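Showing chain A:
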Amino acid sequence: MTYDKNSKKIVDIIQNFARKHSLWILAYGTGCGAIEVPPTMTSRYDGERFGLRGAATPRQADVLLITGYLATKTLKRVIRTYEQMQSPKYVIGFGSCTINGGMYWDSYNTIKALDRYLPVDVYINGCMPRPESVISGFIKLQQLISEGKANGAEKYQKNLEWYRENQKKVIHNWKMPDYNW
Partner candidate 1 sequence: MNFSPVHFIAVPLFAAFLIPIVGRFSKEAVKLIPGLVLLYLSYVAISLYPIALQKPIVEIIAGFKPPFGISLYFGPLAAFLVTMVMLIGLVIWLYSYKFIIREPLEKYYMLFMLVIAGATGIMITGDIFNMFVFLEITSIAAYSLTAFLRDKDGAEAAFKYLLIGSFSSTFYLLAVMLIYANTGTLNIADIAAKMQTVPNQPKIFIMILFLVGFGIESELFPLNGWAPDAYSQAPSPIGGVFGGIVVKASTYAMMRFAFVLFNFHSMFELILVLGVITMLIAEMSAMRQQQIKRMLAFSSIGQMGLIMIAFGVGTDASVRAALFQVFNHAVIKTLLFLAAGYLVFHSGSKKISALDGLGHNKPITSFFFALGALAIIGLPPFSGFWSKLYILTSVAKGGFLASVVLILFSGIIEAIYYLRVVGRLYFKKDVSQDNVRRTPISGLVAMGILAVVILYVGLYPHQIIDLIKPAAHDLVDKAAYIKYGLLH
Partner candidate 2 sequence: MISIPVLLLLIFAAGLLAFIAHHTIPVLRDAIVIIAITIAGYIVWQLPGQTSNVNFSIGMFAINWGVTEYSQLFGLLIAVLSFFALIYSSAFMANKERLGYFYMNFMFSIGAMFGIVYSQDLISLFFFWEIMTWSSFMLTIYCCEEAQSVGLKYFIFSAIGAYSILTAIVIIYSGLGSLQLANIFANFGTMSIAAKLAVVILLITGFGVKSAMMPLHVWAPDAYKMSPAPYTAIFSGALSKMGIFGIGLVLFKLAAGQGFYPYVQEILAWIGALTALFSTFYAIFQTDAKKLLAYSSIGQLGYIITGLAIGTPLSITAALFLTIMHGIFKSMLFLSVGAVYYRTGTTNMNEVSGLIRKMPYTFFTALFGIITVAGIPPLGGFAGKWMLYESLIQSNHYFLVIVIFFASTAAFLYLYRFIFSMFLGQEEKETENVKEAPLRMIVPMLILAVSTLVFGVFPGLLLKPISGAMGYLGNFQHAWETSVLFNNWGSEIDLNTIVTSIGGVFIIAWILITVKGYRKNRYVTTKDIHTSGEVPTGNENLTYAIDFYKPFERALGSVLKPSVDKLYNYTGKLLEDSFEHLRYVYTGNGQTYAMYVMGFLLILFLFSELIFGVAL
């Protein structure tokens, strides 16, 4: 359950506990899912109970929330944003569009499986998922974190070549800085 082999376990537990209870969200508001985030956070569902909190920039954020379909043009920005985040970092895919393209299955500019391009830790299905399911998705993520299984960032780093290949396949003009955690 540790992913930093050099550090001691007890420290790890504390760290994971803190990480679990302090998830700062960078909501990448694509698609219709963007509208589901405000109810999740506000009075009705009150995501803050779980330590969720909005982060303004990728530098501060822990969770990247992809809230719907991704056009290839948007994908490029999402990848950029993800790479600017600092590990440990997690990705949550929202709705069926990120899983299999959903209603955009035959579009000429929308990707159909997010996990080919970014390491997704948790998918929340639905079109769109309601705030309840969003919260349950976060709880799942918290579970994974405390078990030390939410290691998407490591996966990404390890399999960077595979991800890059996929990414470059849809983004023809690849002009981006190198990945720098």
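If you want to know what made the cut, all candidates are chains of the complex that A comes from, given by their letters.
Some points to look at:
The rule is short, and it goes like this: a residue touches a chain if its C-beta (ideal position, glycine included) is under 8 Å from a C-beta of that chain, and two chains touch if they have at least 3 such contacts; residues count from 1.
These numbers come from a predicted model, not from an experiment.
What touches chain A in this complex, out of the candidates 1 or 2, is 2. Every residue of chain A that touches candidate 2 in the complex is listed here, in rising order: 57-59, 76-78, 80-81, 84, 175-177, 180-181.
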